[in-house]
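Only a single protein chain was left out; the remaining protein chains are all shown in position.
Up next is chain A:
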Amino acid sequence: MLVKLLELSMNWFIDAQIMEQKTDFLSEKCNLCLGWLKQFSARGLKNHLCNHYFGTKKVKETSRRLLFLWLAGWVLCAIWIFWFMNSQAVEKRREMLASMCDERARMLQDQFNVSMNHLQALAILISTFHHSKEPSAIDQIIFARYAERTAFERPLTSGVAYAVKVLHSERELFERQHGWQIKKMDLTEQPPAREEDADLESPEISPIEDEYAPVIFAQDAYKHVISVDLLTGKEDRENILCARESGKGVLTAPFPLLKSKRLGVILTYAVYKSELPSNATPAQRIKTAIGYLGGIFDIESLVDKLLHQLACKHSIVVNVYDTTDPDRPISMYGSTMTGTGIYHISTLQFGDPIRKHEMHCRFKQKAPLPWLALTTSIGTLVIALLVGYIFHATVSRIAKVEDDYRQMMELKKQAEAADVAKSQFLATVSHEIRTPMNGVLGMLQMLMDTDLDMTQDDYVRTAHASGKALVSLINEVLDQAKIESGKLELEAVPFDLRAVLDDILSLFYGKAQEKGLELAVFVSDQVPEFTERGHIYLTVHLTEEVSSLDFETEYHSRNSLSAFPVADRRRSWKNFKLFKQGLSATDPSLVSTPYDLINLIISVEDTGVGIPHEAQSRVFTPFMQVRPSISRIHGGTGIGLSISKRLVGLMKGEIGFVSEPQIGSTFTFTFTVVLTSSYTNTNEYKSSEFHGLTSLVVDDRPVRAKATKYLLQRLGINAILEMDLNQVLNRIASGTGATNLVLIEKEIWLKNISIWPFIMSKLKDDQLDIPKVILLANPTDSSKRNSSSSMEYISTIITKPLRVSMLQLSLQRVMGCGDGEHSRNGWLPQLPLHSLLRGKQILVVDDNVVNLRVAAGALKKYGAEVTCADNGKSAINMLKPPHIFDACFMDIQMPEIDGFEATRRIREMEADINSKLKHGEVLLDSLGNELHCDVPIFAMTADVIQATHEKCLKLGMDGYVTKPFEGEQLYRELTRFFKSTKKNQ
């Protein structure tokens, strides 16, 4: 129902709109408005928002105007509807009244005519039976009876009387015959009602006249008028004379009948002696007239009776007037009320041409209020108002939504600008930090190449690695931004988990040393030994992880590890067990998952302050550290853990942590790696040089001992754990094989320093091989190592944290095996780059000659054939297909045609050629190698902003290398591309 109504109103709305549009001069906006309306009614506002966003103000203005027009139009319309309906009702009422009035008038007239006709017939009867017969066949009694019995024929007459014409000469005879004298009407008293009052008031004898018209017959009700001379009454006389002349019925003016006090009219007919021709002159008629018949019409009662017959619910008031004299109409019937309102006049023809009569009709009740018209118009108005309101509400709602939308757009723009500013800032800062860091790294690199002893070399390596970590941290800051915008993709590269962990350990070596912390890595045996294909970001991630932990705890845990409170140790041990369990729990998946997918669980734990409970929920929020003050104490950006979390998410893993304040925290995360059995990388450490050696690890702390054992096992050395130094001798002595190495915690060593000479001598006595003794020193007491006595027994001291590479080096030195020279950590990707670039034709474009020369030199170094171009224009010319180049390196910032523009033009040319090729316009042969139609173009830039990178890719470049060239990056970009082309081939 409602829907229908709405639809209806909507139609009205639209129709009305059209109407208004037509009538008003807004037709040019009609289309807009209509379309608008359609959208409004049919669809939501969404489309509209976009389409009409541009002209909100205008639409608003227009709609307001339309609204006013709409309302005004409908008010007028409602008034018109009211007026129209009302007038129709009035018209209908008038018609009804007219028809009713006419009906009554016609009936009255008919009955009057019938009565008149009968009176005429009566006149003829009298003429026939009274005058033509001698003696007369009619006397008073017969006449009265006859008249009485035929009264029904004359419905309007109340009585009839007959008077004869008597000349004065015949008077006496006449009086004698009838036995009464002709009387005269009482003029003085009742001039108009002569016929009736003669009876009782001793009417006077009529004076002598030329002729008389005494009544001889009368109906019983009017017996008293017999013998009265009608010619003596003024009205009657006129009547009689008139009737005699015309030969037709003549009416008197209405006058009140005395007896009934009602208005009456007398009709008089003349009776002639003989038949007269129709064109007889009045004189002839007067001569032949012998009598007069009068009929009394009691109009009032008769009309009453008539109306009573016709009475119906629409009772009307009827007035009958004699309007012979139009100025003074004489009321014949009805009250003289002169109400307002509609009335109808019908003329009545009573057969007397002289007299005119009219019937006036009025409704008895006043016209009822035109409820229908009223309700219809008001209803229309209400609907129109409602529709207008809906329209208004919609418009204002739309305006509001649009305003909000605009505001939101504004805010969005601001936010985006802020974001851009942020990334710009980060990029700039990182760029500026990278520059001095290059110096640091370069120096370290050089230092590494100088002649250093093992320890120095290790320090330098550590410093170098730390520097690299810093650079990567800076990159991480960028990565965070990248991840935030979802732009980071993980690259799957092969890596060795153990090596990675070692590297991480060495990264924090310096820090650990500084803080006096012990760091150890333990990897379960169940973790595959060989290299897995995982994600490069694991390294980064672990770094983050450890560094985050460090940042959180290092300060407060300064003494906890070295002092070893009981709670800490227990906790630590427990966690290690947990860790192992966790790893073993992954075993089934390790076996069962297809495609060599394995889940790894990595736990990083510490002892220290832990994370307060209230802060634990915020740990993964970016830029949020445990306490704001912490960052001031420890430095750090506070984004580490949030990056970790995101990275773990990218690696399809989960991260979580358990932390107890004042005990420590354990962060655990899982991730999925793909096992790559195809990638054969012989474990460098598991060389045969140490194979078969047996070592004894003396440590009173099982966790630490276990970590040491783990490292030794990685080198292929069999390790036996021993808690007590006093038992060492027994161990060595009772061991099945020879014990080649003894690794002793320095603390224990210092505690039991006196026992050692004894052991040594004992061993010597037993002719056993004297094992090499190695002290494992904590960073904190490393400074004191040389001061301790009994140094002569010790082969070397290794400062913790232990790392496989370092252990290997130390052992090599101690054992004297191996050539002591390790592979230089040189330009690792150099070889692959060589193979990648050998013989390739490469175009280098840079406007800076120095840069050009350097870039060319670098690429030549890798075996590429290099061609140089010093501006964009010549580059475009040279790259016009067909050409010989395999790749192009292009500077971005160049005068005239910059790198982007040049690339765009080159791509256009290529697209052109390709389309031509497709259509066969150019033969493939003429172009040489088809592949060159999409030459890879790499941008060279010093800019590290991500946006630039994106722009490069967007503008058709294939990659991007920083200036000056860095081998690894170059390699990465090139492999990506050349490998993919190989696949294509």
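By definition in this document, a contact is a pair of C-beta atoms (placed from the backbone, for glycine too) under 8 Å apart; a residue touches a chain by one contact, two chains touch by 3 or more; residues count from 1.
Here is the rule we go by: contacts and distances are computed from a predicted model.
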item: UniProt protein name of the chain not shown, from "Transport inhibitor response 1-like protein", "Histidine-containing phosphotransfer protein", "Elongin-C" or "Adrenocorticotropic hormone receptor"; value: "Histidine-containing phosphotransfer protein"
item: Selected from A:Ile798, A:Ala858 or A:Leu879 as touching the chain missing from the view; value: A:Ala858
item: Residue among A:Asn438, A:Thr455, A:Thr670 or A:Gln713 touching the omitted chain; value: A:Asn438
item: Contacts of chain A with the absent chain, listed as residue ranges; value: 432, 435, 438-439, 441-443, 445-446, 449, 827, 846-851, 853-855, 857-858, 860-861, 891, 893, 895, 942, 963-965
